[in-house]
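What you see is the complex with one protein chain gone and the rest in place.
A and B are the chain letters, set down in written order, and residue numbers restart from 1 in every chain.
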Amino acid sequence: MNGNLRTNRAPLLTIYSAMVFAFIYLPIVVLILYSFNRDGVGGFPPRDFTFDWYRQLFADGPIWDSVRNSLTVAASSVALSLTLGLLAALALDRADFPGKTLFRRLVLLPLILPGIITGLSLLMFAVTVGAQLSLFTVFLGHGTALISVATTELFAGLQKMDRTQEEASLDLGATPWQTFWRVTLPNLKLSLIAAGLLIFTLSMDEIAVTFFLIGRDNTLPLEIWGRLRRGITPEINAVSTLIFAVSVGLIVIWYRVRTRSLGADARELLETR
Amino acid sequence: MSSAGANSLHPAHASPATLLEVRGVSKSFGPRDVLKGISLNIASGEFLTLLGESGSGKTTLLRLIAGFEQPTAGEIWMGGERLDTLPPYKRRVNTVFQNYALFPHLSVRDNVAYGLRVKKTPVNEISGRVEEALRMVKMEEFANSRPSKLSGGQQQRVALARALINRPQLLLLDEPLSALDANLRKQMQGELKSLQRELGITFLFVTHDQEEAMALSDRIALLRDGALEQVASAREIYAHPATAYTAQFIGQTNLLRGEVRNGMATCGALQWPTQDPAGTATFSLRPEVIRLASDAAASPGTARFRATLQQQFYSGASELLEVKCENGQLLRVRISARGPLSGEHEFVFSIADAMRVHE
Partner (left out) sequence: MYSRAYKTFVSLPPLLWIGLFLLLPYALMFAHSFWALRDGNLVHHWNVDNYSTLFSKPVYAGVFLRTLRIAASVTVCSLLLGYPLAYYLSFHSGARKELLYQLVIVPLWVSYLVRGYAWKTILGTDGVLNGFLQYLHLTHEPVSFFLYSPFAVVLMLTHIYTPFVFLPIYAALEHIPRPLVEASQDLGAGSAQTFFRVILPLSLPGLVAGATFAFVLSLGDFLAPLLVGGASSTMISNVVQSLFGAAYDWPLGAAISVCILIVILSMLFLTERLEKRWSFK
């Protein structure tokens, strides 16, 4: 049964929605288009297709250094956030401790508060303890701020999990430690992947917190930012297009993982519709 | 030693000794007292059913024995050693869960082998035992399937194999058949019973279905609101229910409430001589012990009454009659099938069949 109002034609709404879609995608399309434009950014219409800007991009050392830095920070942040996020999710799901509600809200703060506040707070902290600003401080900032992404996703995964499986495992002779590795973790596989992808993407794109914790080595967004201050070049279009392409790839993967984790219930639901 | 030495699932020589002792166990969840001082002994090799309504505490008792909860008071002993202080993975007890709890990320084979793997059983021994366990529940051809591909009945067999392969001293079954449809349920009941007989492992079975309990068990422990109402064999419990609750819960009955005075029991329209002490009394009279007077020859030790037919329910081999006495008292009578009846009839029953029960 399809509760769709399809029979009720709504031409105005359709056109409006198409326009909204266009609004969302137009800037990106323009960006990609002009990355191949010989005359650079701006003006209309674009002509003289060229790969020059990409050639320039690939020869650009500092950009790739910053890419490497970003990847390092992102990968480490994923590891840190997932580990602490997993523990936090388990704690929220299974333990009762004083300040539990406060903890839950506190963990969410970096996501709702403007990045500048979290970034400045961490900067103050770093300065107070006398830490040197570097990629390491950036990593600590990302890892900490993104814990709640992992916690939320993994907590949802735990709730969906059949609790009796862990009981069955203990019943069959496995210790809690064995149960965690053999039963709990495999059940969370999809949640871990989804959370990991999200954290990775957010870290790669992070600017606000990074802005205040960066040392000598730049991450990719800050490298681009620095160049923007000096002036616009289509090389930036080129790197932006590449970033876009990678993002699309990641989100396709993430979506596949997400819909698989919905499992049989969702499929059943879709079938009965 | 057991005669079938090659079959590794057969236990040591079965004895009638007590395997499990539940000593004064109570369990409370906050203000709620779910179990109130339960004491029960389970004999080695027996099929004991914990019977009761939902909320009676039967699943809680099972979970206490399995180790997923701790008793608030009391102790549990098994094989002469303290059980309730051990974590679940150290107990020689295995559970078949109500929802089977099969591991979805493992194949049937890996599910069944799980208990052996976590105890680091040598690999070559594992495969042999897994094959044997699967054969026992007739699931060999599904060894490589995933649980999600199996039907309810098939999943249940796998859950059974997974538990039994560990050679537990006690197998706990938490309403394992409640999710199955009627026919499959009957079939599985038969398979469970024969499996238990063959293996000689002690089964502790939980259900709310009294017919199932009677069909399968050596003994039934009826739980009511956290306390044991009666513990006896199925036949004993049916024929001699201790309380009105038991009489009504197991099988059908007519509860006759009245008094005993001057050697006569009077319950509304029914009256019969009795040796019972005087006072208010409740009797349980099963529908099938009441006959039509026209069917039975007159004999001593019987009582009679007249009643008018209100409703008649045909069920193939028998009829269930709902009859009303002159004073308005309603009774149920079960007689052999004979076609539609009507009007007033005389009924007769053996006085010995009127069981005195406590309220």
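Operating definition for what follows: a residue touches a chain if its C-beta (ideal position, glycine included) is under 8 Å from a C-beta of that chain, and two chains touch if they have at least 3 such contacts.
Keep in mind it's a predicted model, so treat the numbers as computed, not measured.
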Worksheet item: At which residues does subunit A meet the chain that is not included here?
Response: 1-6, 8, 10, 13-14, 16-17, 20-21, 23-25, 27-28, 30-31, 34, 41-45, 84-85, 87-88, 90-91, 94-97, 99, 103, 106-107, 109-110, 112-118, 120-125, 128, 140, 144, 147, 151, 166-167, 170, 176, 201, 204-205, 207-208, 212, 221, 224-225, 228, 232, 236-237, 240, 243-244, 247-248, 250-252, 254-255
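Basically, only the chains that are shown with their structure count from here on.
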Worksheet item: Once you find the CA centre of subunit A and the CA centre of subunit B, what distance in Å lies between them?
Response: 55
Worksheet, complete the sentence: The subunit A residues in contact with subunit B across the complex are 162, 164-165, 167-175, 178, 182-183, 186-187, 189, 264
Fill in: subunit A-touching residues of subunit B, taken from the complex the two chains share
66-68, 87-90, 93-95, 97-99, 101-105, 114-115, 118-119, 148, 162-163, 166
